[in-house]
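The structure appears right after this line, and notes come after that.
With one protein chain withheld, the remaining protein chains of the complex are depicted in position.
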Amino acid sequence: MVEAILFVVMGISALAGAVTVVVARNPIYSAMGLLGTLFSVAVLYVVQLAHLVAAVQVIVYAGAVMTLFLFVIMMVGVDKEESRKEELPLQRVMVGALAGVVIVAAGVITVVGDFDWVPAAATTIIEDSTNGTVQAIAEPLFTDWVLAFEATALLLTIAAAGAIVLAQFKRQRS
Amino acid sequence: MTEFLWLVIALPLGGALLLHFFGRYLKGPLSGWLASAAVAASFVIGVVAALPFFQGGEHGVTVLLWEWMPAIGANLELHWDPLAALMTLVVTGVGSLIHIFAIGYMHGDDRFPRFFTYLNLFAASMLTLVLAGNYAMLFLGWELVGLCSYLLIGFWFTKPAPPAAAKKAFIVNRIGDFGFMIGLMLVFTAFGTLSYAGVFERAGQQLTSGTATAIGLLILVGAAGKSAQIPLYVWLPDAMEGPTPVSALIHAATMVTAGVYVIARSAAIYELTPLASTVVATVGALTALWAASIAIAQRDIKRVLAYSTISQLGYMFLAVGATAYVAGIFHLMTHAFFKALLFLGAGSVIHAMGDEQDMHKMGGLRRKMPITAATMGVATLAIAGLPPLAGFWSKDEILASSFARGGWFSFLWIIGLITALLTAFYMSRQWVLVFLGEPRWEESAHPHESPRVMTIPLIVLAILSVVGGLVNTPFRTSLEHFLEPSFELVSLQHPDEGWLMFALLAGLSVLAGLVGVGVGLLTYRRPLERWRGFEETFEPLWGIWEEAYRVDDMYGRVLVAPGKRTAEVAAFDVDARLIDGSVNGIGRLVRSLGQWARPLQTGFVRNYGVLFLGGTLIVVIWLVAGGA
Amino acid sequence: MLTALIVLPVAAAIVVALVPGRRREIHLPLGIALSATPLALAGYLFWVFEPAAAYQQVERAIWYEPWGISWYIGVDGISLPMVVLTALLVPISLAASTSITNRTKEFVVYTLLLEAGLIGAFLALDLFLFFVFFEAILIPMYFIIGIWGGERRIYAAVKFFIYTAFGSALMLAAIIALAASHTAEFGFTSFALTDLVNADLTTGAERWLFAAFAIAFAIKVPLFPFHTWLPDAHVEAPTAGSVLLAAVLLKLGTYGLLRFNLSLFPDASVDAVPIMATLAVIGIIYGAVVAIVQPDLKKLVAYSSVSHLGFIVLGTFALTSGGLQGAVIQNLNHGLTTGALFLLVGMLYDRRHTKRIADFGGLQKVMPILAGFFLFMAFASIGLPGLNGFVGEFLVLIGSFPTLPGFVIAAATGVVLAAIYLLWAYERVFTGVPDKEENSILTDLSPREIGLLAPLAALIVVIGLYPGFLLDRITPSTEAVLDHIVDQTDFVIPEPGRVDDVLVAGDSS
Amino acid sequence: MIVPVDWYMALAAALFLIGALGMLLRRNALVMFMCIELMLNAVNLTLISAGRAMNDINGQVAVFFILVVAAAEVVVGLAIIVAIFRRRTSASVDELSELKG
Partner (left out) sequence: MIATPEISWIAIAPDLLLALGAAAVLLVDVQWKPPARVLAWVVGVTLVSAIGFAVLQWFQAHDAMAAGDSTTRIAFSGLIVMDGFAVFARLALLAATALGVMAGWRFVVSLGRRGAEALALILLATAGFSLMVASNNLIMLFLGLEVGSIALYVLAGLSRERPESDEAAIKYFLLGSFASAMFVYGVALIYAGTRQFEILEIRGFLGNFIVTEPAVIYIGIGLVIAGLGFKVSAAPFHTWAPDVYQGAPAGLVGYMAAVAKVAGFAAIARVLITALGDLDLTWLPVVAGISALSMLLGSVLALVQGDLRRLLAYSGVAHAGFIMTGVVGGAFDAILFYLAVYAIQLVGSFAVVAVVNGPDGAGSAITDYRGLARRSPMLAASFTVLLLGMGGLPLTSGFIAKFGVFTEAWAGGYQWLVIVAVVASVIAFAFYIRVIVVMYMDESIDQVELSLGPARWVLAVAVGTTIVWGIFPTSLLELAADALPL
């Protein structure tokens, strides 16, 4: 029951946030919308017992990433409001068409074949099996997934080096 | 003896090659003498090789030189039989005389050796034609003759007319050859070989009359081309552009007789198709009359002779068409004598007049050049068919044979008779215009008798023109016996036996001859304006005759011009525009596709996004749809 | 030995390439000298060749086992003449290229590579290998046209390249399909001609593949209506290019039709006879008619090629001994005569720097020798008996008549038309008085140029009078092709009316 | 009561779609970028929900990596945006359309 309520509420707020991201004219609002979505999704993680992931989501995303975003937005200029009018001809039409196609397709699928979102779903859900405690996550993370874990190191190195090399150019100029 | 037969061809050919490569090193007339010697030598060989036939009854032999195109039974092989022998002798005999004459005539021409190269080659080609043992090799000689005529007619290539005439001659001949080749194809399909031996012996049992007719008519097309019959005679008058000895060679001894020869040679096939034979005869008769009527009105001394040749060839066709092959060949031989004589005479006149050919500018030459006058006079009487000269016997036999054939042929006989009259008229007209009457030539001209090297051949030919006919008179048909073996497969047409008949027919033709000669003499003896008036009384007919019925213009308008137009359309519209255009069009199409697709790449990343998402959706939907 | 025949030109090319660029004066002589070695080898090959149906001097080396491709070369009566012709014409066309002064080295290299490719294509018995050579030839030819050509050389070169590449692309697909079906049938993949002939295809498949091959070769021949690249290429190409293009390159098409289409797709070939014959005849007449009014001498000769090659195709698809022999020998003949004609046009161009007929006139006066050669070659190409052209055309016509009478009659008109366009051209170019004074100062052929033409002329006469020495070598192979067709299909070669062969044989004895 | 996994999946799909469309609708590089973050979040939600429905913890583990990737992308992406902004003081991608055709 609780889960149902939470799902509905958080789902709606997540969607609302997402829509905000898309429609808000000011990047700040978009950022806020994204933030909202992130939080709502985090809650949904918790509902599904993905505690650690939820935590990371809040800390890393809502914390670090969004801060970075906001920082850049400030730097780029808050006042830069994006006018609603679309310069690109047909862009909106095409996007609308695509959205329409997706919705129609979804409709067709739901109507015609009983569409199974998770064909491999287990008949009975054993909550413990996916109880995302630190212990539960860490074990596979550092055994089966250790290489992937290490690979993320590369990713971060690249991010660092990339950021440097891209940002560095002023000195290059002078 | 036959093992030396190849020399008959090889000698003139060798002469040609020799002169071609080393001619320019030979002093003065030497090259001319060499050439003449070569032809004369092959004449001698011919005589020796022909000896067995004089006893008669001797059959032909075939001598294989080497394989050529075995797949179609066409090898280089010589077929030596009386007919071939006779032709060889005519060609080499008359040929050598013409060679000798040419030494004098071409004296001083800067391409003197080259001229004799061609003459020798001409002789060699003609000999190849007559000695061939199969149709393919005959065709070889046939075409080489055409080549030589091309080379010789266009000998004076710096003038505009001769090259054109040469080209015309070759192309018109080609048109004939086209038919001839198809004829040969039919022969091959029917017999699986082209060799005489293979064809004739089996013609009887293996040829349906239909095929025979087709072959006969197609060969006729070829023959009409070579022998200048309707409708392909137009090249011959223009061929006068060549040096006169060439005309003599072409008209008298070699080229034009080929058509007659090939029909005679194919007698075994014509035997099976009366229809084709009749067509041959009809074409011959009509040509005879047609050409004669034109010859009447010509002013150019050589053109008269040209059309008279065509007309005489018509006689020969009439003969072979009437299956009187011997008569045809007989006339071929005699005609060779007096026509060669006429041309050489004309040549001698032209030579003397400084290349003047218009008879209106001549007259009274008999005092200046008696020998020429005398010899040409003989020839004129001979061709006019007055006994006992050669022309009389041969022409009379033709007329008699066709009369004897009866039916349609008696009509042709009448045509022949009329032609005889016309012939006599225009020949005497020519002789009179040239040699009698008042001198009408310009001061510039200083006519004089030609040198001995030119006159001796005239004299020899004159003698031949007188006695030549005696080889085959109704009283002594020795030529017929001689040719017997070559025609044993066919039933020869003979003049009716019996004195009365002979006397009657001969009388008629003699009468025609006499009338013609008489009118000619009486008319043209008189001063210029008088006979001018005579000619004008025939207007407008006379004008049309003089312009040879304007056949050339007609061909030009009906065939040449439209043909050229078609070619231009094909080349510049169809090819350049349509075909090539469409090819390039495809290329352009692809490029324009590219140009058309280019705007997809707008440069706006969000458009790319749309494209991406759209593509993804298509893929996804396709997959789901395909999977379901 | 055959490998050597292919490798020698490559080696020669490398040698020339290694000569430093500044020593420009020795590139051409060196190239000529080196290209004599393949010629010698080809001559030897011709000498040792025994008249027999089978492929000879066969060499086979596995290239890549799993794909079943191999270096599989051999020679038979059909390819032999072409190999010899190639080896003969390369030195000649090189020696005729003294007028090429810029980038001589590259020119020589490309020409030698071209020779290697051509010989390879004629010798290849593995379809993969054949295709490799067939395509590889494009590059050197493309450069020869594109670098040393006339004003519109690039257009011509690109057109030539793309057009041909398009054809061969289709052929590639067909080759793949053929090999695939062979794999499906016999369990092992092979591209060897000798294997693929055994693959039996469904009628539909066979026809498609035939079409693919036929189009590729029809473009190469070129057969109407795929011919329009040819005049452009010829007009723009330098002399040597034109010579090799006309004399050898085009023959890849006719050769391919004869070698691959007939033997690989017998049924389809028999069914396709009407189509191919029609195209051939159209080509003969059309090419000739178009040639008549060409203002450009080279273009005229080019269109005459279109016309002449029609005879070869006609003979090929007549499916008779005469026709096939004629086709093969005409391959050679056309190479000699047209090659010589292009040489002559080139020599004219070197002197007068124009190819437009209207610019000439009365040249026989100033250059009798050239005129003589031109007339000689013209008559050879007209098909004058006693010269080689006649042997080919006559064999084709007479040989094809039993099977395709209608077509042959139409084709025979080409013989008349040939006389018209060539003699008219001769009249306009060489006869009359040299009125233009730039014409009257031209010099006649040099001994070198005569030396180039003389061997061709000699061959023309020899083949014209004694083709036996070729036919003996050709016939077994052509007969083999016929036999193959006959026992693969229900086609019967009409035996032209023979009561008994004794008589036919009897003639010559 | 347990919410059926399909709902979660559908929600995720909706988020993903919104993100994707937003990516195409906005011309501000930053916002486009946020949309990508939205999409990645949707992916995470999918993984977790599906994992739970299949009793498989790996779904959650995978989420970690995606988070890292997202973070790294953010860093680099923002660096690029900043760099561009320095040159042309605008974050509108529509102005970057020199390269086309």
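We call the chains A, B, C and D, going by the order they appear; numbering starts again at 1 in every chain.
Note that a contact is a pair of C-beta atoms (placed from the backbone, for glycine too) under 8 Å apart; a residue touches a chain by one contact, two chains touch by 3 or more.
Just so you know, these numbers come straight off a predicted model, no measurement behind them.
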> What shown chains does the left-out chain touch?
Replying inline: A, B, C, D
> Of the residues listed, A:Glu3, A:Glu87 or A:Asp116, which one is in contact with the missing chain?
Replying inline: A:Asp116
> In the complete assembly, which of D:Val3, D:Leu25 or D:Leu40 touches the absent chain?
Replying inline: D:Leu40
> Which residue, C:Leu172, C:Val301 or C:Leu344, contacts the hidden chain when the whole complex is considered?
Replying inline: C:Leu172
> In the whole complex, what residues of subunit A lie against the chain that is missing from view?
Replying inline: 109, 113-120, 138-139, 142-148, 151-155, 157-159, 161-162, 164-166, 168-169, 171-173
> Going by the touch rule given at the top, which residues of subunit C touch the chain that is not shown?
Replying inline: 63-64, 66-67, 128, 131-136, 138-139, 142-143, 146-147, 153-154, 157-158, 161-162, 165-166, 169-170, 172-173, 176-177, 179-180, 183
> Considering the entire assembly, which residues of subunit B contact the chain that has been omitted?
Replying inline: 587, 590-591, 593-595, 597-598, 600-601, 603, 605, 607-609, 611-612, 614-616, 618-620, 622-624, 626-628
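The rule is simple: only the chains that are shown with their structure count from here on.
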> When the contacting C-beta pairs are counted for B-D and for A-B, which pair yields the higher total?
Replying inline: B-D
> Using the average of all C-alpha atoms in each chain as its centre, how far is it in Å between subunit B and subunit C?
Replying inline: 36
>> At least two partner chains per residue is the criterion; list those residues in subunit B.
In response: 602, 604, 606, 610, 613
> So which stretches of subunit C touch two or more other chains?
Replying inline: none
> Of all residues in subunit D, which touch subunit A in the complex?
Replying inline: 1-3, 5-11, 13-15, 17-19, 21-22, 24-28, 30-31, 34-35, 37-38, 41, 44-45, 48-61, 63-65, 67-72, 74-76, 78-83, 85-86, 90-92, 94
> Which of the residues in subunit B come into contact with subunit C in the complex?
Replying inline: 62, 64, 66-77, 133-134, 136, 139-140, 142-144, 147, 150, 154, 157-160, 163-164, 167, 170-171, 174-175, 177-178, 181-182, 184-186, 188-195, 197-198, 201-202, 205-206, 564, 566-568, 570-572, 575, 579-580, 583-584, 587
>> Under the stated contact criterion, what part of subunit D meets subunit B in this complex?
In response: 20, 23-25, 27, 32, 93-94, 96-101
